[in-house]
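Down below is the structure, laid out as structure tokens.
Heads up, one of the protein chains got dropped from this complex, but the rest are sitting where they should.
All chains are identified by letter, namely A and B, in their written order; residue positions are counted from 1 within each chain.
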Amino acid sequence: MVTVTLWGSLAELAEGQRSVEVEATNLRELLQALELAHPALEPQLARGVSVSIDGKIYNDSWFQPISETSEVVLLNRLEGG
Amino acid sequence: MAKDEFQTREFKVVGTRVPRPDGLDKVTGRARYGADMSAPGMLHGYCLRSPHAHARIVSIDTSAAEAMSGVKAVVTRADFTVTPEDQGTRDILDNVMADKKALYDGHTVAAVAATSRSAGMKALKAIKVEYEVLPHVIDVDEAMKPGAPELHEGRSQESVPEGYSQNVLARSQYGHGDIDAGFAKADVIIERSFTTAATHQGYIEPHACLATMGNDNQGDLFCCTQGHFLVRSTCAEIMGMESGRLRVTSSEIGGGFGGKTTVFLEPVALMLSKKSGKPVKMTMSRDEVLRASGPTASTSIDIKIGATKDGRITGAWGDFRYQSGAFYAMNGALGAMCGFAPYDLENLKTVGWEVVTNRPKAAAYRAPGAPMAAFAVESVMDELASSIGMDPIDFRLMNGAEEGTKSAYGPTYPAIGLKATLEAAKAHPHWSAPLGENQGRGVGCGFWFNFGGNTSVSLMINPDGTVSLSEGNPDIGGSRASMSMMAAEELGIPYRQVRTIIADTASLGENDVTDGSRVTFAVGLATIKAARHAIETMKARAAKTWGIDADAVEWVDGAAQPAGPNAGKFPPLTLKEIAATMSNTGGPISGHHEANAEGAGVSFGTHICDTEVDPETGAVKILRYTVFQDAGKAVHPDYVEGQLQGGAVQGIGWALNEEYVYGEDGTLQNPGFLDYRIPVASDLPMIEPVILEIPNPGHPYGVRGVGETGIVPPLATIANAVSRAADVRMTSLPMSPPKLLAAIKAK
Partner (left out) sequence: MSRIHVNTTVNGDAVDYLCEAEDTLLDVLRDTLDLTGSKEGCASGDCGACSVLVDGRLVCSCLVLGAEAEGRTVETIEGMAEGDTLHPLQKNFINKAALQCGICTPGILVAAKNLLEKNPDPSEEEVRYWLAGNLCRCTGYDKIIRAVLDTAAEMRGAA
């Protein structure tokens, strides 16, 4: 199981849990599992999120590996200037 | 993956200060920017813009304009019959051509294409628009209140609590720990409210484009943009065409800073061209640039920080309310994520709000959302340091984030360079230089994420041994030079042997926009990998020529050579020699790299500034300014310095002068460079850049993006310097002379 940390206002939609556990070995599986386990997250997941995996930020890379010891943090989808 | 990683090496080209390939064109006036292109039979396109901040468009009568001599097409929203699937693109369409309502002063409601400017101007006057003027709202705090005039319906996200106006589109909360417990442990707590005005990126080149579109639904677009691939996909979606049928070529770009990461004129020009059957050129006036293209958010921010007497922060809280103009933009959340990012905090809570108002849609401006948050947080940090009698750099060092710190936005930091910039600032002679009367010194830190993203690069070995490199990111500050340098470094050939160009959308795979400080990092990485790909082919050609195994060949100093004595004894084959025989050894040689380069490392900077305040007038003079930032590895140090200097000076303008001023009627009062005053040469001292080079472990040369972080610390740094010089805490930007004078008098 991978532990995923949610940002505060997202946690409110996941029954107030700041971290949730899902079964996933990569980013795509992680996002799919999150949506399945917590349907209330769907609107935000559809709008897009960034995911920090061990301190590095990913937006799209489905096959980025995630291990059980990875630190996974969901973030608002980031954009730059 | 191992090849992505940083390896220590001796650089021959990278790190030198070579002349840029586009230099000659730019000093002779030949470089072609957005407005410099023409086409035979071209028409000139002009926009009719709303004079009202908020109005229902009751009717538009274009018949008189259409009947005029020289007028070839008139378009309104009725011509845009496709509804884009994506909400963001729908917003862009609503922004470039108003739908049922004009949402801000300057919002386009119709456009014409005519054979001359005078014909176009007359046609604009002949379009009759009936407006029903609606109440408007400009201020972020006003816009949040229930009962405020509302721009949209049903757009608030699920994160917005009850009791707010529908103008509040989103709320994001970050942080960790227990702030109440944290504040309970504090000896000193400081709580302040701050405001910052909207500012404009202020690029000197107004938006411009030349569009050609036929009834075969095929088009060409030449435009100034930070990302022509994004222009292609956005315009194609709005026009209801397949993006492969639209070719977009980026012009030289006269500044962008984030403001050219979207479209304004392009879909309108394409529609005018489609309707008239002729090429249409459109260029914004400065008035249009300021009224209708992307300014920053204005903000209202509350910050509370508590610390023990010996300087340890026990709790921190921030509420970041950002208005993003008439449409959704994620800025408040970025403020909530970035403001406290330089610090190691046990107990933190931040909330970011996205609010719409009757102003132009906010666009990115370097590190979007971060400078205002840093202004507020770093101001309170400064006051806290003073109140407990600590040196402001020591206070930041004591609480500074480092490897292993849980960041303000959640993740744990890998190795980062914040403390290195603080130590460098502390050790710099600027920090200990004496100050005179009415003078004050400020320090501030800043954070930005930095991005990578989709990148596609082609590197061609030409038969004469020169190298052509095609990249897909508009060169906004010398990146063609940096890419040529990295290719030359990797190939082991002189810099002059490589020429880099920006290819159009039909010539390369998808490339993300030039934003997020991504280009030197991500396009550089792709360039290095494309060069390595070409080297593999050249090694194979040499192996074939020698009749040995390709594994037995290595690439050293621009030539293939046998790898050790067992491989055989052959004199090295240079790149030039291999290129000369390419048609004999298997045909053309090129290298490619296509990837989504995610996982760029974060960036920190520290600035120091000395100011002198005139107590009689409230005028501020910047006496000395020093920037400390980690570049990982400065590929072309001149252009890294230029990014740091330019970011600092934009910050100086933001801190001291620049602001969008609205009248009672919600119209912009200062849409010109006379009244919207950006820093001029005589306002400024030299800006000293101090580049730190702490290699980015995720890039082969250790490169880190540098484009955005430089604008994050200045607002706070200058506010801290001014507050110390005037002995009064300044909490509202810009610190213009009347505002500062009033604060001094109220002391």
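Going forward, a residue touches a chain if its C-beta (ideal position, glycine included) is under 8 Å from a C-beta of that chain, and two chains touch if they have at least 3 such contacts.
Predicted model only: the values in this text are computed from it and were never measured.
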| item | value |
| --- | --- |
| Shown chains touched by the chain that is not drawn here | B |
| Of B:164, B:203 or B:320, the residue in touch with the unshown chain | B:203 |
| Per the touch definition above, residue among B:29, B:163 or B:564 touching the missing chain | B:29 |
| Contact with the hidden chain (one of B:129, B:376, B:575 or B:687) | B:687 |
| Selected residue (touches chain absent from view) among B:238, B:253, B:502 or B:559 | B:253 |
| Candidate in contact with the missing chain, chosen from B:285, B:308 or B:617 | B:285 |
| Absent-chain contact - pick from B:646, B:666, B:702 or B:734 | B:646 |
| Those residues of chain B which, in the complete complex, touch the missing chain | 17, 19-20, 22-33, 35-36, 118, 201-206, 252-257, 283, 285-286, 476-478, 636, 638-639, 641-642, 645-646, 648-650, 672-674, 678-684, 686-687 |
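Operating definition for what follows: only the chains that are shown with their structure count from here on.
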| item | value |
| --- | --- |
| List of chain B residues in touch with chain A within their complex | 87, 157-159, 171-176, 257-259, 261, 330, 333-334, 337, 349, 351, 363-368, 409-414, 448-451, 453, 515-518, 596, 598-601, 698, 708 |
| Complex contacts: residues of chain A adjacent to chain B | 5, 7-10, 12-13, 18, 40, 43-44, 47, 52, 54-61, 64, 71, 73-81 |
